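Handing you a structure now.
All protein chains but one are shown in place.
To keep things simple, chains are lettered A, B and C as they appear, and every chain counts its residues starting from 1.
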Amino acid sequence: MDWDVFLTPYKQAVDELKIKLRGYREQYEMASQHSPIEFVTGRVKPIPSILDKARRKSIPLNQLDTQMQDLAGVRVMCQFVDDIKIVINLIKSRTDFDIVEVRDYIADKKDSGYRSYHLVVSYPVMTIAGEQRILVEIQIRTLAMNFWATIEHSLNYKYEGQIPKDVKDRLQRAAEAAFRLDEEMSQIRGEIQEAQQHFILKKLDQ
Amino acid sequence: MDWDVFLTPYKQAVDELKIKLRGYREQYEMASQHSPIEFVTGRVKPIPSILDKARRKSIPLNQLDTQMQDLAGVRVMCQFVDDIKIVINLIKSRTDFDIVEVRDYIADKKDSGYRSYHLVVSYPVMTIAGEQRILVEIQIRTLAMNFWATIEHSLNYKYEGQIPKDVKDRLQRAAEAAFRLDEEMSQIRGEIQEAQQHFILKKLDQ
Amino acid sequence: MDWDVFLTPYKQAVDELKIKLRGYREQYEMASQHSPIEFVTGRVKPIPSILDKARRKSIPLNQLDTQMQDLAGVRVMCQFVDDIKIVINLIKSRTDFDIVEVRDYIADKKDSGYRSYHLVVSYPVMTIAGEQRILVEIQIRTLAMNFWATIEHSLNYKYEGQIPKDVKDRLQRAAEAAFRLDEEMSQIRGEIQEAQQHFILKKLDQ
Partner (left out) sequence: MDWDVFLTPYKQAVDELKIKLRGYREQYEMASQHSPIEFVTGRVKPIPSILDKARRKSIPLNQLDTQMQDLAGVRVMCQFVDDIKIVINLIKSRTDFDIVEVRDYIADKKDSGYRSYHLVVSYPVMTIAGEQRILVEIQIRTLAMNFWATIEHSLNYKYEGQIPKDVKDRLQRAAEAAFRLDEEMSQIRGEIQEAQQHFILKKLDQ
């Protein structure tokens, strides 16, 4: 298997989607509106992680393109929980790819404490051999969700999925602290908007 | 007229097309083939140049989006003249935009000596207000064509379109030197391919 | 005053420092070590903000280069509070610029709740007219400190420095939630390191 050749269109899809989603930010700024997108990252899954996951989930290597949905991954970070819905709507309104699957781990968070909104899309890459459809997983999260997830990921990696009870408890407390921060932030966002509303009404009165 | 708001989707189209066309290069390299694309540049026309051209061509500012086809411009540079055809075919086979117009100044070079292949495409940009179609001019040229064109452009700018006879003659000689270089390069390209062909046939003999 | 000409070396300094500080991240990854740097951003202060601050602080425009220390700003984001010290030491050990001033708002947080570590450095930019020394403010913070600061900044902007009491209280609670998250994270970091230490000792035993 020639990994470089196989993964090149995945890298291309990630590069294109990063540019496309980052573009919204500038548009909101130009319109002097709060951008629901704070920043966007992307990556192609490293080959050792692909092999590892394929073994764990019994996916034959010649079915990776259809059975492993996160070979290409793009992540959108938001400041506020409510921004996530806006980003989902922006993505759903696009006509340059199809949405294949949706997993809402915010309404329905994982037992570990993991929260995030996942979309799998079928994205057309124009290769030198013609159009090729690529699965890309788009994750949408707040900054607080994101950095808790980053920690959990490294602990899982470190303990090979068997995180000891006491560390798990700490992780749980950190998840609560992250959740708490998102809550506090949400209420401030509401107040900013109320303040703005008030301001606009007063102006209309004059 | 809010130029920043008006030009943002043009900038977005240029950024996306640069990533898309640059992607071919890596694909050819991965496949160990000569890339017909040497490099790709892009720009949104600067506002003073837009105003200048609008005045010269009597284009009302509220019709810029349909009447000025090069507000967004992308340029593909090739090593060899024969690479241009390959790039045109790659672009024509894409399904993510429509080709609106074609101008072949290579088969039919301008009196000034200008040679280049132009395509105008209608490219869909996903804005925060929905899909918007943008005209983009894609120019395809060899490196020799390109740097002659760069010189001509600055001389035209300098002399405001009235290049003196003696400078025009020099420019003509430079155009011939650039054309000559392309010719010499083409013949070398042929010989490289013949050499390869010969090499493959010899291998098949064994 | 020609702002473009004046600000060009500031933009250059920011671009160079972003590349320089981002480079550490890759070096830690290559050495399979935790990177104390999560990501690096940078910006040149927008002209309206410069004018606004100059008025507020009574800085004459011809003394901006020496009196306004954050015309060029670079921000380093860390996952853990303890990473900040490591980044400070990396910066202090560099020989390509001089440190002019240090402000530690982590040991000594602002009344508002603001926490961050600031360094002002004198950075040499090579211009077409020779070497020019530029002041650059480098801010080092955790992700939690950063996004609290981002919110406070927009509220200050919105209320023009006069944040109402109830919003201020909410902001205070968000600052506590952010601080709490950093604390929880710190303890997990300790446990990861203890776990690693334990692992290494066990290996040495064999």
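We adopt the following convention: contacts are C-beta pairs under 8 Å (C-beta built on N, C-alpha and C of every residue); 3 or more make two chains touch, one makes a residue touch a chain.
Keep in mind that this is a model prediction, so the values were computed, not measured.
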item: Touched by the hidden chain, restricted to displayed chains; value: B, C
item: Of B:Val100, B:Val120 or B:Met185, the one touching the omitted chain in the full complex; value: B:Met185
item: Residues of chain B in contact with the chain not shown; value: 79, 143-144, 147, 150-151, 154-155, 158-159, 166-167, 170-171, 173-174, 177-178, 180-181, 183-185, 187-188, 191-192, 195-196
item: Contact footprint on chain C, counting only the chain that is left out; value: 4-5, 8-9, 11-12, 15-16, 19-20, 23-24, 26-28, 30-31, 90, 93-96, 124-128, 130-131
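The working rule: only the chains that are shown with their structure count from here on.
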item: Contact graph of the chains (line, ring, star, complete, other); value: line
item: Distance between the centres, which are taken as Cα means, of chain C and chain B, whole angstrom; value: 42
item: Mean-CA-position distance for chain B and chain A (Å); value: 36
item: Where chain B touches two or more other chains at once, by residue number; value: none
